[in-house]
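Notes follow once the structure below has been shown.
All protein chains of the complex are present and in place, except for one that has been dropped.
The letters A, B and C name the chains in turn, as written, and every chain counts its residues from 1.
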Amino acid sequence: MVLDTFEALAMLAAIFGILILGTTHLRTNLSFYSLHTTAIAAVTAWIANITHDSHLYLVAAAVFAIKAWVIPYFLNTVIKKIGIGTDSGAFIAAPLSMHLGALLLGLSYVISLQIPGLIGDPDSRIGSTAAMSILFSGVLLMLTRRAAISQIVGFLVIENGIYLFAVTQTHGMPLMVEMGLLLEVLVAVMVAGLLLFNIKKSFEHIDVSQLTELKD
Amino acid sequence: MFNDLTQISAAHLFTAASALWLAGIGLTALGRERVKDILLAAVLLVGCLMALSGAAISWNHPVEYNQLQFLSFGLAQADARVDPLSVPFIALLGLLGAAAAVASPSHLAAFKEQGKKGHYWKLTFIFMIGLLQVLLAANAVAFLVFWEIMSLSSAALVAADHIRHRAQRAAFAYLTATRISTAFITAAFLFMHQNTGSWSLAAWHFDTPESLCAAVLLLAGVCTKAGIWPMHVWLPLAYPEPPAPTSALFSGLVSNLAIYLLMRLLLAGSCSHMIIAYVALALGTVSAVWGVLFALMERDLKKLLAYSSVENMGIILTAIGVAILAHSHGLADVAALATAGALFHSLNHGLVKALLFLGASSVERAAHTREMSALGGLSKNLPWTMLCFFVGSLSICAMPPMNCFASKWLLYQTFFHLSFAHVPIMERAIALAMVGILAFVGALSLACFTKAVGIAFLGRPRSEAAAKAKESPSGNPDGLILAQLLLTVACVMVGTSVPIALDGLTPALQQLTNNPALVGSSLFPMPLGQLTLVGALLVSSIYIFVLGGRSATAKSYITWDCGFGPLSTRAEETGSSFSHPIGRIFSQVLQMKVSTEISGKDRRHFPEIVKVETFMTPILETKIYQPLINAFDWLSSSLVRLQTGSIHIHLLYVFLTMILLVFLDTNI
Amino acid sequence: MTLNLHAVLETLGFTATFLLLPPLIVGVIRKTKARFQNRIGAPVLQPYYDLLKLLSKSETISKHTSWIFRSTAAVNLSMLIILAFLAPWTSFRPFDLASDLFLVIYLLALTRFFTVLSALDAGSAFGGFGASREVTLALLVEPSVILCLASLGSVSQSSDLAFVFSFKNMELLNQPGLWFLAGCGLFLASLVELSRMPADDPTTHLELTMVHEAMILENSAANLALVEYSHFLKILILLGISSQCLLHAVPYFWHSTELIRAGASIACILLMAVSIAVIESVAVKLRWTKLPEFIAYSVAMSIFCVFIALGKNLN
Partner (left out) sequence: MNELLYLMILPAALALISLFLEVKLTRKLVPIVTWWQLAIVAFVLHPCLQGTERMQFASGLAIDKMGTYFILLTTFVVSCCVTHADYFFAAAEAAGDAYADRSLRLFYASVNLFLLAMTTVFLCDNLGYLWIAIEATTLSSAPLVYFERNKFALEATWKYLIVCSVGIAFALLGTVFIFAASQRGTPMEPTLNISELITHAQLLNFPLLRLGFIFCLIGYGTKAGIFPLHTWLPDAHAESPAPASAMLSGALLNCALFGIWKVASIINAAQPHSHVHQLVAVLGTVTVVAASLLLLRQHNFKRLWAYSSVENVGLMVFAIGLGSGPLFFLQALNHSLAKVALFLLTGNIIQASGTKKLNKMHGVIEDCPIWAGLLALAAFAVTGAPPFGAFVAEMSMLSLSMSDGRWILALIMTAAIAISFVAILAHVGKVIFGSGKQGFKSFQPARASIIPAILVLGTLVLGVGLNTEVWSGSWSVIR
């Protein structure tokens, strides 16, 4: 199978996404996340190139600026401020979850064949596979990591997966929507980061699996 | 012309009564003196009199009116109508309401807090409005609305003495039962609406195959509300709890309205489902026997009365069952008898049970207890209460010439006539067996009420409180006694003029049986009034000529004590020992066990302390309801365990649901 | 309106019969029992003397009693007098008074209601015992009585006992089995209702074990006389009804004259009195807990009656 450039980039993004699963070191996670988002921005730019859609360039730039640069920078600052560098542990050991992520990449391919309406549309299959895989990586990240910051990263990865899906399957949504989404994600991360400080202050840790006071 | 006039005025009277009561709620906020109680009682009374006169005017003239149509409950407006079936119940409501109004001020005089009085009045007025409008509702939605208003306000009245845990529990049990009943009835209404496309109660007929489902649901709902076995467990808890005046309304009307609904829909709607008839017969029979058996074993005076309601509701239900049966067989005479029996008995029972509850409340007020083992000898201190309770007991045991005798007689005749009608032999066998069962139930209820009167009022006082009891705080008969007397007179009057009463019910019976030739009094050919007269003459002449002349010379002495000297009152028969022989016979049903504990050095010959205790395990509660509650509890707690508090698990739910829904979506 | 002299005379005769006969029946029972015990016994008319004696005595009343106690005797006697007019205890009836089956049963129940309450009124332990037992027995007996009579009524399609027991109802003509079973069932039930052996021994003086006597322990003088007399009247009526059943079982009486029937009615009642005496002489009082087993026979009879009645109307 010969991959298009943008497909190759998408797969690269998926692989970076899986690599995030491989370590509990938070700053490494963030670096991988940055690379992963950069790849997605590149996909966007390449598709803009194909479709000659000028607004996609803008989106690519914004994605790169906000998601690959501002957000990781902000989260890095948070990590520094609260002084917790590694995740306190995972429910599934990090390497294992990375392997699981890799397996899910395969599954994603199978699923993307199943999506109704996309069947028989070969040019989108790799893109949706990558997007699905990223989605799964994010889900795994959220489900297996204890640190609050990992959950934020997990959410971001899921969001990236959906974004990649949108870009590859529909060649980008309307500009206003894309920009709104970006802004929204940014604010969400900010709010979550502020809460993170408070969690650290109140509980002296950021292990969300210990937040189980509220139940029936 | 005259007809129009009566229609308008009857409708106006009912609306005005409701409006007056509504205004009464507002009046509770004004003034703070005792005058207010009398004013509010007057409001209640005037409303009741309006309802009574409205019923009298519209007795023979069905009225449909739209004065309440500014109220709209979403699916339908508050259409109202008065038809022959609702009129007798409205009359009962007016009478019992008047009794409650008369009893209220003296009941409230004992209250210290103003707030409680306010609650009492507000809830009573709402309750009354609910009761009246349920009877006037012409469509199912309005019916449901007022039905719930009535149920909820009466539940709040049950909780009137809410400081006590018992009242809270009772209110909760009642609320649960009434909500379950409403759920069933709602489902039945939905089905009927689906079948007929109309909410009007008059448009519903239960003679099509698809109406079976609705009929079953309706029966279930009515059984729950009327306290039919096995859904009666709430009844002995709830009936004793409301304040004295409202307990009369509660016991006399709440269950009766369920029966009213059943008659309105199934009888007037010409139900032709045999299965309904059989189920009604079976459930009615079981609850008649069960109710009276438990009533007999009961130690609490008001609970005894409550269980007796279970019995009577059961009997009425059997009659309705037979009416359906006879209707589908085309037996006009049996159907007429059964319908008349059911209708007349539910009215009579309402009247009598209200009277008895007022009497029991009077006892409770005087002796501060309802435990029969702590009562006794009240006939001296509470002569009026005693008289009224005695008459009520006579009536509820269906002793001639009381009103319940006539209705019970109609029921006997129903089964008797069915036993030689042209129906399958099984049904005839059931009919004859039912005659025996009715006799059995009658004998049990005689045992039950001789116990109630004999243990509570006769003999010697078993406690200090009973010995010091006074008819009323002032010692003179007050409103509560007056209310009892009112109902007593009503009972006796109905009992001695049965043909007139039945003639009054003729329009209702015609409506229920769809038989315009039916005349109520023709169903009851016995000259009971004349017999009563003869009996009364005989009794008084024997009393005067044989006994009366000698009372002056009669020597008053203690009760025979076998020469041991004054006996302790503990040697008297108690309620439990009175019913013990019967309890032993039915120990399987009652789960009755007796434990005897004898202690002392030489236990066999010289026992020092003998302790005998009887235990009863309520079989339904422990064997059916407790497991059911446990099951719900288990279900609930396993669901609660889903809420682990771990965010990871919560996220997992989101993902799993997503997978499930996507799977479902792509595969259906 | 002209008074029908004949009817008046008939009524007077009828009234005199049922008013005077009851003590005689009891006298017969007592005499027979005495003979069985090889005693001469009191004269047959002794119950009359006893009643008269009681009437002349002065009364002692417990101070704990209420008006119930005083009125019970009057109520019971009145109800039984009415019952004597209504119930078909003899084939001879001076006038056509509809006597409804259920009314008869409930009038009997009314007397029980008062009796039981009056027993509880004085607050003595014995009265309580008696009352408690009375209602228990009534509970067991009532269904059998009503089923016997109702199955007769069901066959004749009428609940009017006067019609059922009139020798005119052709539906019932050839039903000796039904009549006989009903008669036996009613007789057994009457033994219990009337507090005779083996349900109750009216002659012991151990009130602890008794039913009826325990209930009337507090009554004295005229009050006692009325209560006793009412009880005698009840014996007459109940035995009368069961004897009527037996007479109807004999086809001969269906075709005989009224006079023969009337004579046979009285004779049969007296015969039954004798048989009660015989039973009481040869049987023992059953233990209280064994009584349901005895009453079960009566109930069984009534169930047979029901079966026959159902079969008779089998279309």
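Convention: a residue touches a chain if its C-beta (ideal position, glycine included) is under 8 Å from a C-beta of that chain, and two chains touch if they have at least 3 such contacts.
Note that the structure is predicted; figures quoted are calculated from it, not measured.
**Student:** Indicate each shown chain that the hidden chain touches within the full complex.
**Tutor:** A, B
**Student:** Among the options A:Ala8, A:Val70, A:Ile92 or A:Ile115, which residue touches the chain absent from this view?
**Tutor:** Of these options, the touching residue for the absent chain is A:Ile115.
**Student:** With the missing chain put back, one of A:Leu96, A:Val110 or A:Val187 would touch it. Which one?
**Tutor:** Among A:Leu96, A:Val110 or A:Val187, only A:Val187 touches the chain that is not shown.
**Student:** Of B:Leu22, B:Ala187, B:Ile558 or B:Ala571, which one is in contact with the hidden chain?
**Tutor:** Result: among the candidates, B:Ala187 touches the missing chain.
**Student:** One chain isn't shown here. Among B:Leu13, B:Val63 or B:Ala159, which residue touches it?
**Tutor:** Going through B:Leu13, B:Val63 or B:Ala159 one by one, B:Ala159 is the residue touching the chain not shown.
**Student:** Pick out the residues on chain B that sit against the missing chain.
**Tutor:** 70-75, 77-78, 115, 119, 141, 144-146, 148-149, 152, 156, 159, 162-163, 165, 167-168, 171-172, 175-176, 179-180, 182-183, 186-187, 190-191, 193-194, 632-633, 635-637, 639-640, 642-643, 647, 649-651, 653-654, 657-658, 661-662, 664-666, 668
**Student:** Identify the residues of chain A touching the omitted chain, counting contacts across the whole complex.
**Tutor:** Per the touch rule, chain A residues meeting the hidden chain are 115-118, 121, 135, 142, 148, 151, 155, 158-159, 162, 165-166, 169-170, 173-174, 176-177, 180-181, 183-184, 187-188, 191-192, 195, 198-199, 202-203, 208, 211, 213-214, 216.
Note that in this section only the chains that are shown with their structure count from here on.
**Student:** Based on the averaged CA atom positions, which chain is farthest from chain A?
**Tutor:** The chain lying farthest from chain A is C.
**Student:** Taking each chain's centre as its mean C-alpha position, how far apart are chain A and chain B in Å?
**Tutor:** Inter-chain centre distance comes to 69 Å.
**Student:** Take the average of all CA coordinates in chain A, do the same for chain C, and state the distance between these two points in whole angstrom.
**Tutor:** Distance between chain centres: 100 Å.
**Student:** With chain centres defined as C-alpha means, what is the inter-centre distance between chain B and chain C in Å?
**Tutor:** Chain centroid spacing, chain B to chain C, equals 36 Å.
**Student:** Could you please specify the touching residues of chain A with respect to chain B in the complex?
**Tutor:** Touch list, chain A to chain B: 91, 114, 116, 139, 142-144, 151, 208-209, 211-216.
**Student:** Once bound in the complex, which stretches of chain B touch chain C?
**Tutor:** By the definition above, chain B touches chain C via 376-377, 379-380, 386, 390, 394, 397-400, 405, 408-409, 412-413, 416, 419-420, 422, 425, 428-429, 432-433, 435-437, 439-440, 442-444, 446-447, 449-451, 453-455, 457-460, 525-526, 528, 531, 534-535, 538-540, 542-543, 546-547, 550-551, 553-561, 567, 569, 571-573, 577-582, 584-585.
**Student:** Once bound in the complex, which stretches of chain B touch chain A?
**Tutor:** Touch list, chain B to chain A: 640, 643-648, 651-652, 655, 666.
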